[in-house]
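Only one protein chain is missing; all other protein chains are in place.
Labels for the chains are A and B, by order of writing; each one numbers its residues from 1.
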Amino acid sequence: MRKLREFIIEKLVLLCGLASIFFVVLIFLFLLREGLAVFKTISPSAFLAGKSWYPISEPPQLGILPLILGSLVVTFGAALISIPIGVGCAIYIAEIAPKRLKEILKAGIELLAAIPSVVLGFIGMVTLVPFVKTVFHLPTGLTALSGSIMLAFMAMPTIVSIAEDALYSIPKTYKEGALAMGATHWQAIWRVMLRAASSGILAAIMLGIGRVIGETMAVMMITGNAAVIPHSLFVPVRTLTATIAAEMGEAVIGSEHYFALFAIGIVLFVISFAINVTADLFLHKRQ
Amino acid sequence: MNPYRTQRIAFFLLFMANALILLLVGFVVVVIVQKGLPAITWQFLSDVPRQGMRAGGIFPAIVGTLYLVAGAIVFALPIGLLAAIYLSEYAKDNLLTRLIKLAIVNLAGVPSVVYGLFGLALFVVFFKFGASILSGSLTLGIMILPLIITASREALESVPQSFREVSLSLGASKWQTIRHIVLPNAIPGILTGTILGLGRAAGETAPILFTVAAFYLPLLPGSIFDQVMALPYHLYVISTQVPNVDEKIRYGTAFVLLALVLFMNLIAIIIRYKFRMKKKW
Partner (left out) sequence: MVIFKIDDLDIRFGSVHAVRGVSMEVLAHEILTVIGPSNSGKTTFLRMLNRMNDLQPNFKMSGTVEFEGDNIRKMNVEILRRKVGTVFALPLPLPLSIFDNVAYGPRMHGLHGRGKLAERVEEALRRAYLWEEVKDRLQESAFKLSGGQQQRLCIARTLAVEPEVILFDEPCSGLDPISTAKVEDAMVKLKQQYTLILVTNNVKQAARVGDRTAFFLSGEMIEIDKTDKIFTAPRDGRTDDYIRGRFG
């Protein structure tokens, strides 16, 4: 009786353990199942490098290059802003802030992580978008720049918490060694600690970027959603994620448009998979 | 340049980076509270949306979100907890375990809109659940699974190994040890993770876009096969899809959603804090 119960529980628990693998595979399979159908009518290269996205024209034009570039421009801008600020915050929290302040800062970052992206998107719409419009004298504030700023802000919790962990887990002797040789605290941080924590910080940056590429609602609400190839940060763009979110509601199930949106999902899945696996390798290298 | 001067400048800049973030977070919260709180009346919370969502309340959206969150947790908690038990108590240090951990990391990294696509393909179309509470809850449940596994696993692993040894040395079986010694001491951590998962599920929009969320449906659901409105989607709709919505309604909706999510986080923080105070070993 008891033996049987132990056996059943062990298998049940193993089964649930395997669920994560099962779901990852399942997600990928269903994206493929629905997404690969689009390549019956369009070649993968024409899909990825096609310059126009007019999914409901006749015949539909399904080139996602403008969307990829849209995502890239926004991500690039966000990375430019969030990496220095995020890593800076992590250094300050891990190394410099007194204990009380440290708790407050960490709570603030956690609070930011908890705010739903649609709420941030809404606030961005009513504050950031008009701000960008007036400051840069643009016809509209719904631009890649607004998206970049917003996404930089949203990537902050990921970057800060992982980079802070990386800095925190460096053995104390590294820093003490540098200080003993007469380095200032800042020199110890800059020359020794950042180098020692580099793989963890790199992982933090990658995961932050992963967060940015995958973000949907806020970006859809403030980037203007124009599916054209962007030539600067000051024009409306449309990202891969926003395209799916905005158009799937209208796409007819089984239509080419529907398949194409799933194919975009495949692209996103592959990107996030690559980023997470690489970041995980970096994180494990550290240990 | 004098290294101490460099240090002063560097530390000042790092401080400013933090101040900037904190200020912006504070700004977001303050704006929403300041402009949203006046919109909150009993009528706003308990009435259905009226006049094309330009008046009335958000009751169906609140109810819908609560249904979705409850459904997600009913699905994700048992699987997530058992998976965490597997990783913490049964898994050996081998390739399979490594793969499971990698899968969890990836599951956590999949963009939320991809979850939406997956839910649409699997639950809505393939299983023919249609756009329904069931489809939406399952999609959200899979999305918060990694969060629950990770938090539960940490909680289980923080129970000292010696407790397990003592229990086993007394002739208790492995499961008895888990059930009577490990789990009771890990419950606060598991609870914290679960509530954070709830908060996450409550705030997500993209996964429910095509799996459940109704644009406008001033009725309460009759079964799990019905569509519902949901707070985050409703906020998206009234901010971008419906022209001329009173600002008060928008801010009020944002306030209710934010309050709901932050309330859950607050509970999680309180549990964590109390547990730290009470910890016996």
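By definition in this document, contacts are C-beta pairs under 8 Å (C-beta built on N, C-alpha and C of every residue); 3 or more make two chains touch, one makes a residue touch a chain.
From a predicted model like this one, the values you see are computed outputs, not experimental measurements.
Enquirer: For the chain that's been dropped from view, list the shown partners it touches.
Expert: The omitted chain makes contact with B across the full complex.
Enquirer: Among B:100, B:156 or B:181, exactly one should touch the missing chain; which is it?
Expert: Counting the whole complex, the residue in contact with the absent chain is B:181.
Enquirer: Out of B:37, B:166, B:219 or B:270, which touches the unshown chain?
Expert: B:166
Enquirer: Contact with the hidden chain only, please: which chain B residues?
Expert: 92-93, 162-173, 176, 180-181, 185, 280-281
Going forward, only the chains that are shown with their structure count from here on.
Enquirer: Distance-wise, how many Å sit between the C-alpha centres of chain A and chain B, to the nearest whole number?
Expert: About 17 Å, centre to centre.
Enquirer: For the complex, give me every residue of chain B touching chain A.
Expert: Per the touch definition, chain B meets chain A at residues 3-4, 6-7, 10-11, 13-15, 17-18, 20-22, 24-26, 28-29, 31-32, 78-80, 82-83, 85-87, 89-91, 99-100, 102-118, 120-122, 125-126, 142, 145-146, 149, 173-175, 199, 202-206, 209-210, 232-233, 235-236, 239-240, 247, 250, 254, 257-258, 261-262, 265.
Enquirer: In their complex, what parts of chain A are in touch with chain B?
Expert: 2, 5-6, 9-10, 12-21, 23-24, 26-27, 30-31, 33-34, 84-85, 88-89, 91-93, 96-97, 104-105, 108-112, 114-123, 125-127, 153, 156, 160, 183-187, 190, 207, 210, 213-217, 221, 241, 244-245, 248-249, 253, 261-262, 265, 268-269, 272-273, 275-277, 279-280
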